[in-house]
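Excluded from the complex is one protein chain; the other protein chains are retained at their positions.
This part shows subunit A:
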Amino acid sequence: MSGALKEVRGRIKSVQSSQQITKAMKMVSAAKLRRAQDAITQMRPYAQKMQEVLSNILSNTEGSIGGDLATERAPEKVLLIVITSDRGLAGAYNSNVIKLAKQTIREHYAAQEAKGNVTIWSIGKKGFEHFAKNSYKVTDTYKDIFLNLTFENVQACAEAAVQAYRDHKFDVVEIVYSEFRNAATQAFLVSRFLPVPLAKPAVSNKNLKTDFIFEPSKEELIAELIPKILNTQLFKAVLDAHASEHGARMTAMDKASENANELLRNLKISYNRARQAAITTELTEIVSGAAALAG
């Protein structure tokens, strides 16, 4: 009987120590999430102003502009930039991103995939490991980007993609990532990176009528502006993914702690039941022993 007691006690201990780990991980993720969210808020004014400048220029120009980066080509060679996390234990976060990437390939680029013309660049170790193992064409990986998340590091990746596009190594570049909504929700999306969709803004902005001096010419300005907007777009995606990762991990760890609580409750009940049973047996033995002596 005491054997069963000891076993249950051991299990309670092990569940308790797992719970300590999940609780600690939740706290760490909460702190990191706050920092990641701050980074998003900090970059927002820059990104917005960038778009404004672009629409100012576009609304002051007639005809099509944008140069090679905005021209659609027949999509023969495709690049997917897949952003996952470096570490696991984040619930379904990584598998959702990977699933979406595969679905995109299946639904939109099946013909290119059959010819081996779909390439994957992976930001984040988890995605890299998965795609490399499942014999997708993974040529580049930026798996250490999250260790030191600076604009410069992300810029390197964006510029490499732009260069490869210019060299006609790819005709379409898409980013697969998770957009941060709030700590518990992520939206997994595929967003077009190249060619740049240059839409003319609707004429409602009050700034649009302003007669700007453009220096150098509008065409040169746009040629300068587009790569910068692309850098910003990828940086935003990476920041979003980073915040999503911590949000997902926080939720997952919160669930895990809750489950551990439930498990502990059940274990305590069976522990007490076993203890009570042991006491009852012992009492019965003593009583019947005494009765035998008296009899």
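By definition in this document, contacts are C-beta pairs under 8 Å (C-beta built on N, C-alpha and C of every residue); 3 or more make two chains touch, one makes a residue touch a chain; residues count from 1.
Simple rule for what comes next: contacts and distances are computed from a predicted model.
The complex appears with one chain absent; UniProt names that chain "ATP synthase F1 subunit epsilon" among the candidates "ATP synthase F1 subunit epsilon", "Sugar ABC transporter ATP-binding protein", "Calcineurin-like phosphoesterase domain-containing protein" or "NAD(P)H-dependent oxidoreductase subunit E".
The residue from A:E7, A:D68, A:E220 or A:E262 that touches the chain not shown here is A:E220. Among A:G3, A:P45 or A:G116, the one in contact with the hidden chain is A:P45. Although one chain is not drawn, its touching partners on subunit A can still be listed: residues 39, 42-43, 45-47, 49-50, 52-53, 56-57, 150-152, 155, 207, 210-216, 220-221, 224-225, 228, 231-232, 235.
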